[in-house]
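As you look at this complex, bear in mind that one protein chain is not there, while each of the others sits in place.
In this document, chain identifiers A, B and C correspond to the written order of the chains, with residue numbering beginning at 1 in each.
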Amino acid sequence: MTRIFDNPADFADEALDGFVAANRGYVARVNGGVVRSTEVPAGQVAVVVGGGSGHYPAFAGLVGPGLATASACGNMFASPAAGQIYRVAKAANAGGGVLLSYGNYAGDVLHFGQAQLRLNAEGIETRTVTVTDDIASAPLDQIGKRRGIAGDLTVFKIAGAAAEAGLSLDEVERLAIKANHRTRSLGVAFDGCTLPGAVAPLFRVPAGQMSLGLGIHGEPGISEHPMPTASALAELLVSRLLADTPDHPGNRVVAIVNGLGTVKYDELFLLFGKIEKLLTVAGLTVVEPECGELVTSLDMSGLSLTLLWLDEELEQYWADPADSPAYRKGN
Amino acid sequence: MTRIFDNPADFADEALDGFVAANRGYVARVNGGVVRSTEVPAGQVAVVVGGGSGHYPAFAGLVGPGLATASACGNMFASPAAGQIYRVAKAANAGGGVLLSYGNYAGDVLHFGQAQLRLNAEGIETRTVTVTDDIASAPLDQIGKRRGIAGDLTVFKIAGAAAEAGLSLDEVERLAIKANHRTRSLGVAFDGCTLPGAVAPLFRVPAGQMSLGLGIHGEPGISEHPMPTASALAELLVSRLLADTPDHPGNRVVAIVNGLGTVKYDELFLLFGKIEKLLTVAGLTVVEPECGELVTSLDMSGLSLTLLWLDEELEQYWADPADSPAYRKGN
Amino acid sequence: MVLDVNWAVRWLTLCAQAMAENRVWLIELDRAIGDSDHGENMDRGFQAVLDKLAEARPETPGAALKLTAMTLMSKVGGAAGPLYGTAFLRASTALGDAAEIDPGRLADALAAARDGIVARGKAESGDKTMVDAWTPAVEAAKAAAADGAGTVLGVLVAAAEAAEAGAVATDPLVARKGRASYLGERSAGHRDPGAASSALILRAAVGAAA
Partner (left out) sequence: MVLDVNWAVRWLTLCAQAMAENRVWLIELDRAIGDSDHGENMDRGFQAVLDKLAEARPETPGAALKLTAMTLMSKVGGAAGPLYGTAFLRASTALGDAAEIDPGRLADALAAARDGIVARGKAESGDKTMVDAWTPAVEAAKAAAADGAGTVLGVLVAAAEAAEAGAVATDPLVARKGRASYLGERSAGHRDPGAASSALILRAAVGAAA
């Protein structure tokens, strides 16, 4: 349940203000979202991410050197409006053009798309890479229809590192597309989340059940199962993702075990340990993994596994340092 | 609810194994806990923390340069045994002596105390600073009886930075004691947490109610209140902590808003924003605050506010870089 | 009956009422195959439209619809926001600054609205979206307007009835656009929330003219 607020209608705004207050060294508030408060080198590509609120660290928590340049922040689970995105992107632009990147949801696509038109019309060269990692949301042959979940992190990280390395907009876009093409996720949910002020959860999963592929806004899953053991859950997630392996995969993968909000750290680590073993048995080497809360859904009970199949350049950009309020790497 | 496990009896162990697997660059497993996998300079004081499991990032997630040298990890919410602590401390010792630091709970005091005797008997100079930040657990004139909650972080951070700076055991101990003396916390809870395999939560807070001062293992609070607005909650926490201001406080404070598990990030930020304003109005300057999940209690619904009143040297050690799986600062 | 700015304001007011009254129903429809927010989105959006109308006091039907378009686009983060926003914007452009709307222009404005939705959302008929309410509505409106004796009320009634039938006809469809498409075959057997709200909007237009 979401309990801490004065007026539910002000929740997203007040939370964002508080986030900025707690992270002044990283971010500054602009109308529609946040931008880096640290200097961005002139000519650097601006990686502008965003989406609905309620997914922290996505999206505002991922703004910082080596990651996103700015984040457009909508209302709870709702796309920011085109005008917000436009203003945030303008504030972020350092002369190197803008890469918009966000999860592939119709509302976001429409709003970001409109912002992109406006930015391009003003001569700010703007491209888009939507994140489509969730294998539960469409079959592999319709990969472009898939929605984005925790794979946001791999795509933003690669794009952010490429921008930080001074690469051109073409190159940042190419790498982000490649990272997205090689990222796969699958999630499960055990219980719903409650929007501030709502009297009931957005959805429920029956007690003792698990919903496979349930979306991070409560979009229904693809199947229901009795709650499995941790070992069986690890098996399920790994086998489904490996069955969806991209072309030319190589054998080095980033693995990300992501908690949606109330599956806590010890549980995530326990599962990660089992997943790592299964991946190793499958002949894969796990490179610089992550295990924690990275793309959440308020207090939703659920988790996801993401794999990013690396090649040489992706591995380099994955390993590069990043420093944001919620995600840091290297130094 | 805690759901991800095979056999509940193996939960803490398997979670710790998975934690180490996900954080090999930081920690290595030893019998009884984890120690830094990175090199510790010879002669550096070893800051050995620990306590029950289920509080991640406390305690294993705080092991790394500038923070703890090692963590002894007990079962769920249960002190590690003296033998475990002894072994972890021996593995951590780099010749500079050992500072044991942990929350002031009878079980921990007894087990860590026994380990200390054994270490000292073997010629490994060992001191203890227990954390006693929770103002709900005893009146100010019995501060030594208070238990430790999120104030663990300020004490460990100051001690870790002092050790990293190459200070002697005497000095590290002095600074840790000072940090503890100048740290105050107060927590509230809205609902309980469930141990792995348990059929019911450890405790419940009636719907619509808030328990003030409820402990992080479900120890009953000091009073129950109807759920307040965020503004009223901020007022309550700030006014109670300010009424417990230490001697010679100065006007610079670290503020830490800590989530216990299922009060999520947006809620914590929203509250932080209000708290920061109140502290400012009270004439205090908030220095390098933290807002997130730092000392949790499985999936407990609750939060706490911690204030550390700085002086010059504490501010320096607070600002110093730290790099651990769950907590990073500077670089 | 003339369709002037007073009609337009009545229409938008009735839309807001309909969204408030059907908020829970639209949420339930969206819960089955989407993310449970369509009722919330529409309610919030049209409440904001009412606020803007009270402030701005537009002088033509076209101006009222333009204000509606801008407000929905900036207040509704869901897919429906930009889609309805574009629909109202295109309709407003089709109406120009005419003070009153005749049957032919009314049918043209509805067609422009539908074309705007298709241009933005790229959905085809049968994809189980709001397009499945709008396309039959536009066809019925055109037929009613082409009839020499057609009145604006007749055009509106024809459009509303066709939209309602179109919304009902989404029930058995498998979604190929929007959030419901993630469900594949599981989306069949549920009404599309956007088609349902589209029918409510066109029904409100009748009420404002009746």
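Everything below uses one rule, namely that a contact is a pair of C-beta atoms (placed from the backbone, for glycine too) under 8 Å apart; a residue touches a chain by one contact, two chains touch by 3 or more.
In this text, all values refer to a predicted model and were calculated from it rather than measured experimentally.
J.: Shown chains touched by the missing chain?
T.: Taken over the complete structure, the missing chain's partners among displayed chains are B.
J.: Check the options B:36, B:111 or B:184 and report the residue that touches the missing chain.
T.: Spelled out, the listed residue whose C-beta touches the missing chain is B:111.
J.: Could you tell me which of B:26, B:59, B:77 or B:190 touches the chain that is not displayed?
T.: B:77
J.: Provide the residue numbers of subunit B that touch the chain removed from this figure.
T.: 52, 74-75, 77-84, 105-107, 110-111, 114, 134, 136-138, 145-147, 202-203, 215, 217-220, 222
Everything below uses one rule, namely that only the chains that are shown with their structure count from here on.
J.: Centroid of subunit A to centroid of subunit B, CA atoms only: how many Å?
T.: Computed value for the inter-centroid distance: 29 Å.
J.: Go ahead and note the Å separation of the Cα centroids belonging to subunit A and subunit C.
T.: From the centre of subunit A to the centre of subunit C is 33 Å.
J.: Using Cα averages as centroids, what's the distance between subunit B and subunit C in whole Å?
T.: Centre separation, subunit B to subunit C: 55 Å.
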